[in-house]
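First the structure, then my questions, so here it is.
All protein chains of the complex are present and in place, except for one that has been dropped.
A and B are the chain letters, set down in written order, and residue numbers restart from 1 in every chain.
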Amino acid sequence: MTAFRLASRTIRRYRAQTGLAVAGVAVIGALLFDMLLLSRGLLLSFGDLLDRAGFDVRVSGGGGMSLRLPIPDSSSLVAAIRALPEVRRAAEIRIQTAILRTRVGRPVGITLVGADGANEGGWTIVAGTDLTALPAPPPRCPLIVGRPLAVQLGVGPGDAVALAIEPAGTATALPSLECRIVGVAQFAFGTATDDTVATTLGAFHEAAGEVGEDEAELILVSSTREAGPMAAIEAIQRVRPGARAYSNEQVVEQFNRNGFAYFRQISLVLSSLTMAFAFLLVATLLTVSVNQRLGEIAALRAIGIGRARVAAMLLWESALLVGGGGLLAIPLGEILATGLDRILRQMPGLPEQLHFFVFEPRALAIHLVVLATTAIAAAAYPVWLATRLPIAATLRREVVG
Amino acid sequence: MRFIVAALVVGATAVGLAAEPHPILVSRQLAARAHLAVGDRVTLAVDPQGSRRAEFRVAGIYEPTPDPMRFTTARLEAQLHLPDLIDLAADPADPASRESLTALNVALVDPASARQFGVDLQARAPGTQAQRTARSQSDDPFAVLERFHVAISAVTMIGGTAFLLALMVIRAEERRETVGVLRLVGISRRTLLASVALEGVVIASLGAVFGVLLAVATEGLVNAIFQARYDTTLVFVRVTPSIALRAILVAAPLGIVAGLGASWTLLRRNILSIVRR
Partner (left out) sequence: MTIVDARAVSRVFPMPAGPVTALRSVSLTLSAGEHVAISGPSGCGKSTLLHLIGGVDTPTTGSIVFEQRDLSRLSEPERARIRLMRIGFVFQRFFLLPMLTAAENIELPQAEAGVAAGERRARTRELLEYVGLADRADHLPSQLSGGEMQRVAIARALSNRPALLLADEPTGELDEETSAHIADLFDRVNRDGTAILVVTHNPALASRASRRLVMTSGRVLA
């Protein structure tokens, strides 16, 4: 008659309270699991989006990734970067605000992206063709429109639109350019109200009236597998000392320090509160359960059953309650995470493909360790109660009471 | 308003400069970081290389209004008179640069027309973005966070309710003999349920009030931790009377119903099966 068997028999005898306790642990455990997913979910999702674009180094002109200043002499820099043995490919990106006018409807402000060989991974075509698969002869100004914008304007592949660049803060009289929409795409970092439109660098230069201008906002670099991003960054800085080159990890870390800190903090606070809550609830339940069985326990001690076996029995009861609930918490947590993720993704300005709750084995491991610790800690007082109870006084009380 | 990237250079200025520098205000965080005091003279430039610089006098140090959207960012900022900022930041080669702004704050005669005003403005000036300051949109970040927290609270309540029911079942079982004897001597189920309900009202209400008091106590702790962590005066947690009332209105009935439910599972059984051990 092992302590485990005694504990499982006790659990089975008190089915109603056991079932309710396990359900309670499952729900609270699901919340704990979700907070663990949230603690690094944004980082993992953001990093995944960056990696999916196929580039692992970004060169910008500004002091960080959120402020884009032009990179002077960018075309020669791109050529030099492409020649580096540590680099597999590089792409030049121009970004500018612009106005798009359809045949019918009002003009809308957009973000125009001029890309040269950068589209692989940067967007996913959902209708029409990509800039790299244009029919011959290619249109003068081919455009890829983001899906939300295409829906808003009621345009699709084949439609003609007028494009005029209007840089912020500058008065301009640039003429508009007649363009043709060749494809509709989901941009990797596109939001629900995404106003991104992509075109070739050549069309961008023409629309911007750039003759001899040589400033890109961003250079995307893909390092070779042998070299890796850090070696590529070092090589780029040898080519252009002072170049602001960042690996995807560094970009993620910068966002982690600034934009994502709130969710990390809130997940820490909520996980701590959830763990404390679970501990209190299980400890209370076990303590009340032990109080309910004091006579039984005193009789066991009286007939010679040692404290160790009584303690082991209670520890197993706690483990079964918390363990059973904890295992149920995992699928429940995944379901709950889907709902919570849907709520948080309603935040404006978030990429549609960004997620707050991302599963990683680390979160599962922490979840299991936390639950195990909770089970042991919650059983501490009931064990103390059961192993230290005055046997004679308890027996007397049971007879009288 | 114009926002520029500025390099701040603090230096002692030689006595006898011709013109008195114009005054600026600096944030408390910037003053602490750069060891500034009122009266200090500083140089502001548009880039780290010191292009287009000008000297100013620190006329005051202010506490920036907490911005929930930027609470993780160190508020290293300075406030200038608009003409001074334009003089500093405008590109001398571009006459139009003195005429462009980053943002305009508009106070409407009829605030209720803010949405339509924004739509009309964007139609007349494509490329501009008109945003209402009133937090009434469903996609406002704080409305989203509120929904998130309500969802968390609901899940916590469900878990807590399961435990509460388990505890009430145990308590009902503890009283099994008492209940059996009372039923044997003729006390009706209704009377027993009424006594359980009354007990439940007292315990649940006391528990709910205790919970609110505990929330108020931890409110200060949470705010203190986050305010120290992010060097801000923003309030992160606030237990308002409305929230306290909502908590009591949810918790108290839950406690009563849990007690009644657990007792009913005992009371509905045959008397002899209750009494027999």
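Observations on the structure shown:
The rule is simple: contacts are C-beta pairs under 8 Å (C-beta built on N, C-alpha and C of every residue); 3 or more make two chains touch, one makes a residue touch a chain.
This one's a predicted model, so the numbers in the text were calculated from it and none came from an experiment.
Across A:D73, A:E178 or A:E398, the residue that sits in touch with the chain not pictured is A:E398.
When the omitted chain is restored, the residue from A:R9, A:R106 or A:R238 that touches it is A:R9. Where subunit A meets the chain that is not shown, the touching residues are 1-2, 6, 9-10, 12-13, 295-296, 298-307, 309, 390-392, 395-396, 398-399.
The criterion applied here is as follows: only the chains that are shown with their structure count from here on.
Between subunit A and subunit B the centroid-to-centroid distance comes to 22 Å (mean Cα coordinates, whole Å).
Of all residues in subunit B, only 5, 71-73, 94, 96-97, 99-100, 102, 122-123, 126-129, 138-141, 144, 147-148, 151-152, 155-156, 158-163, 165-167, 169-171, 173-174, 222, 226, 229, 265 touch subunit A in the complex they form. Listed in rising order, the residues of subunit A touching subunit B in the complex are 14, 16-18, 20-21, 23-28, 30-31, 63, 67, 97, 99, 106-109, 166, 168-171, 257-259, 261-262, 265, 269-270, 274, 277, 281, 284-285, 288-289, 291-292, 336, 339-340, 343-344, 346-348.
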